[in-house]
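What follows is a single structure, written as structure tokens, with notes after it.
Here the complex is missing one protein chain, while the rest keep their positions.
Naming follows writing order (A, B and C), and every chain is counted from residue 1.
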Amino acid sequence: MTQLSNFQKIIDDFLEQEQYDPKYWTPHEILARLIEELGEVARIINREYGPKLPKPGEEIEELSNEIGDILYGLACLANIEDINLDEAMQSAIHKAKTRDKNRFPRKSD
Amino acid sequence: MTQLSNFQKIIDDFLEQEQYDPKYWTPHEILARLIEELGEVARIINREYGPKLPKPGEEIEELSNEIGDILYGLACLANIEDINLDEAMQSAIHKAKTRDKNRFPRKSD
Amino acid sequence: MTQLSNFQKIIDDFLEQEQYDPKYWTPHEILARLIEELGEVARIINREYGPKLPKPGEEIEELSNEIGDILYGLACLANIEDINLDEAMQSAIHKAKTRDKNRFPRKSD
Partner (left out) sequence: MTQLSNFQKIIDDFLEQEQYDPKYWTPHEILARLIEELGEVARIINREYGPKLPKPGEEIEELSNEIGDILYGLACLANIEDINLDEAMQSAIHKAKTRDKNRFPRKSD
């Protein structure tokens, strides 16, 4: 079993071992990468659920790959900023279960 | 220890139990939420590392919270699309270690 | 009548006159700003057309303002990169009328 924070460590170890220079991109560069990947997710969603007909010959990269790339980018940003992604996720789930709990319609409404 | 896929199940169980209608937002709605959260990340990065002086009285929401919200949104999208986030992350790490391994400068360069 | 390229010049003159240092943000910083503004657009679209109930007391900034901010950011980026926005728009319209013309369903279909 691998936690999110283990993934963070695996990535940090890999970048260290490869001796990349710089080891991490800057936050602005990672952000640019994240919007690029989210743009790929958007393209796939508009193909799957939207009005756009595919360009002939154009391949749709798998949504799973694009989401994986976003996770990778978030892990890099979190490593730079000393953020624990397991705690970040737990906190988001906690917020959904408390503060935001009654902001959405229910079947009984 | 909690895996990413466990987080996905925790979220799915919670949404089921609360009887939200619809249980999940549509992919387009989740995407809109993801760009909103990524925009919050961008705002914080421009404050921390960029040229923008803060508006008086304006609060910076913690980067960790915003990243947590993105993880939550990705988990919802993955649940709809039947994607395993642990596999997505492992696959992204594998790609960094193989296909993309030599695309970045090293200290020895 | 004001063309897009006139707006670009008005902005450039203003930044020059104010003696900002640096005169322009870097492309990465402008990009971060654009993501932030597009995130605001997304928030409004999810409110107007989506499932999310507003937080009590939360104000929705007008969509027109957010779109104006995106136009302003694009003009800055175009000024740095020596891009004429009128030509960019004309070229996009030309592409819609030619290359992409038959990629969308019609009433007669």
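FYI, contacts are C-beta pairs under 8 Å (C-beta built on N, C-alpha and C of every residue); 3 or more make two chains touch, one makes a residue touch a chain.
All values reported here derive from a predicted model rather than from experimental measurement.
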Which parts of chain C are in contact with the chain that was left out?
1-4, 7, 10-11, 14, 18-21, 26-28, 31, 34-35, 38, 41-42, 45, 48-50, 63-65, 67-72, 74-75, 77-78, 81, 83-93, 95-97, 101, 104-109
What does the interface between chain A and the hidden chain look like in terms of residue numbers?
22, 25, 29, 32-33, 35-40, 42-43, 45-46, 50-52
Since one chain isn't shown, list which residues of chain B touch it in the complete complex.
26, 28-29, 31-32, 35, 51-53, 55, 103-105
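One rule holds in what follows: only the chains that are shown with their structure count from here on.
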Which of line, ring, star, complete and other names the graph you get from chains that touch?
complete
Separation of chain A from chain C, taking each centre as the mean of its C-alpha atoms, in whole Å
24
Take the average of all CA coordinates in chain A, do the same for chain B, and state the distance between these two points in whole angstrom.
4
Contacts with two or more other chains, residues of chain A listed in rising order:
26, 28, 31, 35, 104-105
